[in-house]
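Omission of a single protein chain aside, the complex is shown with its protein chains in their original locations.
Labels A, B and C are assigned to the chains in the order they are written; within every chain, residues are numbered from 1.
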Amino acid sequence: MSVSRSSRPEGAEPRVGVWLVGARGSVATTVVAGRAAVTAGLHAPTGMVTETSLFADSGLPPLSSLVFGGHDTVDCPLPKRAEALAAGGVLPHGLPTAITSELAAADREIRPGGPLPGDTRDPDELISTFTADIQDFVGRRGLARAVVVHVASTEPAPTGSDLPPSSLYAAAALRAGCPYVNFTPSTGLHHPSLVSLAGSVGVPYAGRDGKTGQTLLRSVLGPMFAQRALTVRAWSGTNLLGGGDGAALADPAAAAAKNAGKERAVTDTLGTTPEGQTHIDDVPALGDWKTAWDHIAFDGFLGTRMTLQTTWQGCDSTLAAPLILDLARLLTRAHEAGLTGPLTELGFYFKDPLGEGPSALGEQYAALTAFAERLRGRARGRRSGEPVPEHAGEANL
Amino acid sequence: MSVSRSSRPEGAEPRVGVWLVGARGSVATTVVAGRAAVTAGLHAPTGMVTETSLFADSGLPPLSSLVFGGHDTVDCPLPKRAEALAAGGVLPHGLPTAITSELAAADREIRPGGPLPGDTRDPDELISTFTADIQDFVGRRGLARAVVVHVASTEPAPTGSDLPPSSLYAAAALRAGCPYVNFTPSTGLHHPSLVSLAGSVGVPYAGRDGKTGQTLLRSVLGPMFAQRALTVRAWSGTNLLGGGDGAALADPAAAAAKNAGKERAVTDTLGTTPEGQTHIDDVPALGDWKTAWDHIAFDGFLGTRMTLQTTWQGCDSTLAAPLILDLARLLTRAHEAGLTGPLTELGFYFKDPLGEGPSALGEQYAALTAFAERLRGRARGRRSGEPVPEHAGEANL
Amino acid sequence: MSVSRSSRPEGAEPRVGVWLVGARGSVATTVVAGRAAVTAGLHAPTGMVTETSLFADSGLPPLSSLVFGGHDTVDCPLPKRAEALAAGGVLPHGLPTAITSELAAADREIRPGGPLPGDTRDPDELISTFTADIQDFVGRRGLARAVVVHVASTEPAPTGSDLPPSSLYAAAALRAGCPYVNFTPSTGLHHPSLVSLAGSVGVPYAGRDGKTGQTLLRSVLGPMFAQRALTVRAWSGTNLLGGGDGAALADPAAAAAKNAGKERAVTDTLGTTPEGQTHIDDVPALGDWKTAWDHIAFDGFLGTRMTLQTTWQGCDSTLAAPLILDLARLLTRAHEAGLTGPLTELGFYFKDPLGEGPSALGEQYAALTAFAERLRGRARGRRSGEPVPEHAGEANL
Partner (left out) sequence: MSVSRSSRPEGAEPRVGVWLVGARGSVATTVVAGRAAVTAGLHAPTGMVTETSLFADSGLPPLSSLVFGGHDTVDCPLPKRAEALAAGGVLPHGLPTAITSELAAADREIRPGGPLPGDTRDPDELISTFTADIQDFVGRRGLARAVVVHVASTEPAPTGSDLPPSSLYAAAALRAGCPYVNFTPSTGLHHPSLVSLAGSVGVPYAGRDGKTGQTLLRSVLGPMFAQRALTVRAWSGTNLLGGGDGAALADPAAAAAKNAGKERAVTDTLGTTPEGQTHIDDVPALGDWKTAWDHIAFDGFLGTRMTLQTTWQGCDSTLAAPLILDLARLLTRAHEAGLTGPLTELGFYFKDPLGEGPSALGEQYAALTAFAERLRGRARGRRSGEPVPEHAGEANL
């Protein structure tokens, strides 16, 4: 897979915003630091599919045109957070220092999230504040548009009809007229009270729950067993991770949301639900590094019992960051091209994708390839000056 | 993946031959025993893709229409060989007894292979003898046609211009006008002196080296890394296996042939050749069970070093047997349909497939799906009485 | 480790009883079948430490002198149970048929356990019935003595002061004057109301929770880290198993009892309790086969983070059975030699050993070696006709 610049010349480009909900977390910090590192030529854009030849001439905004801001409920400044990540082996040593001005610039655009304990504002007040924060960002920085990306810690599955925090932020994105990406299993736009709003606002959106490690693997192994007509009897898994994500997922309610996505990948690709459980253990000693062990018991010809075991050792933040940069660029371009509603072609990026698309990674990649071609067609039309017709059917691709 | 009968009614079918080179080996014995077990309803056709809905109405010969024979250089009768496999956990206990008459029937159709030590026949005499054996089998048993499938132990890579044994059998298949499948990494039809003969005879053929375990896995993992733009730095592997295959592959020359195919899957799907070696160790204690460990070191965003390890524990004979039954049926049907030359659509089944087809399993499955559809079209033509045009381009599909 | 017969000539030996609580379970069936197989010369005594040179001349009862009986609440006859185990790969195929008379003989000595649902007998009535069953067995079969071994499914940790079933059987053993072994984590003798009885009856006893797989491994890995002054940060584990044990341990209360023992091995050998959890998953597809994965994160010099992972794939019943035969012989001999109270030298066999003995396997083996030598001394005394002094201190060894 050759890596090539896919974007238009920089000088010609308007600047576009990326508003990160959870802007001081490991993932967001890695997004900001990683963009700076790649733009400065310090690192190759490894893991960014939008930097491969697949997206050549698709009209994506250049990486350098992205401007970062966001919400968070904690105070730790991004440069300090980046140093902590470097100490834990998540970011390369020396990188935080090399790009400290970019970290500081993003840090200045972070506004207080909520609600915090003791907060007396009602949901509508919170949404209004969040919306105003985003609009202020876009206006003050002179941005052509901004994408809201949810990367805050996984929240417990909601138990009542109240809007959980992730949905407050999602509502603000809609009110501000921004494309929206939910990279977590939290509720976000998936709340009954947001359905009609999402339909009427006319922005593209994508989600949910980024597919970074164990589920990525499951989305190629499941199809392998299915295509070979082998019978999977049991699929068991254990995830060990520390960091904030480990602690958040030690809450059984949060873990349940996460595991639903993991198990969906198995069920959808196999066509049945095998025996077995998936555990998520909080192991602070591992920091942001995750170890995922899967044990798959399957039957071959004549009922012969066989097994496959996999052990994946990765860093979630650096697995997630390039996907988030991809999604920010794709949603920006989709918005520019007039696409609206759920972008079901982006199932490649998610554990629990919107719509009825394929669950096998290979087919998801084919859908992404078709999406890139669609964007390319629009980009050609734009350059040639021909009008690109927009109608309802096409708006959802 | 629902499993459905794909074949025409049995009564209407002519009988077709499956001539196994290496007919007394573990794989061939499992093929004969497995067909009998499935036909008798003792076991589901797990692992047979031709029994899934993919091949519904493709006109494949029913499993029950297959008649087995073959060549081998050893004497152990099939019923006895099957008992040994059952003792080693390869065949279910009790199965050899339940299907002893089918084993005995196949055993009666096994003719001496060669050359054995001290054999004074020259290559042409051997080819003539093998050809006559196959023709006698077809004529005496009243078969519509027969497929020759090479499943003998891997032979060392040839060092001179002499035809190695696998090529003698392949030449005999051509002379007898039979479709041919090379399920091993041995030379078979890949010998310079057989190229023009293969072109002139007008039979379909397929190969080589069945993709049963570690390489199957590599053919889904390689594309995963490539599609996610992750950089694989090193891919190392160790295979432990006993049985005849373990002993044959303890010969470095034989192992070299095998490993070339395994490493090709990595290189072709990644687009580069990473560091790392692949070992094949003979461990008699493991019998026909194979354990394959792979260690993949890859770089993510910002150069973060991550790893994936896989451990595959399978029984090679029961992984191979359903694929061989698939291939025998597919080649029979292709021959009947007038297809000739290399069937490049069958890359799904092989480590080192003929032609320039895709190396990712998902794409190979798509090619197989198209092949099934092509056969279905011809089957419809046949049933409707319409002539099915045959021309050169289509003959190779 | 050379294997040698450790027992006195058979003709000279009285017959001794082994009363199995849970006599129709996988473990008990494997004990009865395995003894018969070894005695008949069909299999080597692999896994039996009492058949190694360590116990030469220690005066242990010969294997052939053991007579089996027991309690159970289910009805499935032992020969049928053994066939099911052979079908699942736990017992060798053909073995149940070869030793069917021994299975039937043991089956005739199994009496109904309890309490069953609807049972109106109070604890004392149940204990009396169980005691009478054991005494009838000893008397009717003319046994010199009998050992009671608890191998029933793990029961939930008791929540009140009532005697759980395992304690009813333990009380019966005491009343009958029998040595007692608790091979499970169930309460057994560890109930406050049994303490004084155990002290007054004057029989030897041992337990608890046989150390067969993951904990066996932990009891050598923990000392390795400690002796090398490496700092274990986290020790996480997942156990996958089917069979009755998997189902019983799917009950969180039962699993808690089991895990306490597993984690004790880690804490005792390391001297600290590292982070990490241990899971036990019921995976019926695996039958009696267990897969245990452990992930150990440790720090080396200068805080370098390293890991060790282990995957153990074993069959619990065949791991347990030779240890139970060992224990039955050792307790028989200890009783004969006049030893009473907890046999703390037998920590080698248990996850959660009685007393304050060492938790490192190597030291436990040294203690077992000393115990063998002690028995040898008494055996010499017996043969020479010299009196062997018995006093309190020594009675507990």
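Definition applied: contacts are C-beta pairs under 8 Å (C-beta built on N, C-alpha and C of every residue); 3 or more make two chains touch, one makes a residue touch a chain.
Computed from a prediction, not measured in an experiment: that's the story for all the values here.
Chemist: Given the contact definition stated above, which residue among C:76, C:116 or C:220 touches the chain not shown here?
Modeler: Of the listed residues, the one touching the omitted chain is C:220.
Chemist: Among C:15, C:43 or C:279, which residue is in touch with the absent chain?
Modeler: Here the residue in touch with the unshown chain is C:43.
Chemist: Since one chain isn't shown, list which residues of subunit A touch it in the complete complex.
Modeler: Looking at subunit A, the ones touching the missing chain are residues 86-87, 89, 93, 311.
Chemist: Touching the hidden chain in the full complex, which residues of subunit C are there? Just list them.
Modeler: For subunit C, the residues touching the absent chain are 1-3, 30, 33-34, 37, 43-49, 51-52, 89-92, 95, 216-217, 220-221, 223-224, 226-231, 271, 299-304, 306-315, 318-319, 321-322, 348, 360-363, 365.
Chemist: Considering the entire assembly, which residues of subunit B contact the chain that has been omitted?
Modeler: 233-234, 236, 238, 240, 274-277, 279, 281, 283-286, 291, 293, 295, 297, 307, 309, 311
FYI, only the chains that are shown with their structure count from here on.
Chemist: Please tell me the distance, in whole Å, between the geometric centres of subunit A and subunit B computed from their C-alpha atoms.
Modeler: 42
Chemist: So, what's the distance in Å between the C-alpha centres of subunit C and subunit B?
Modeler: Centre separation, subunit B to subunit C: 49 Å.
Chemist: Got the subunit A residues that touch at least 2 other chains?
Modeler: As it turns out, subunit A has residues touching two or more other chains at 307, 309, 311.
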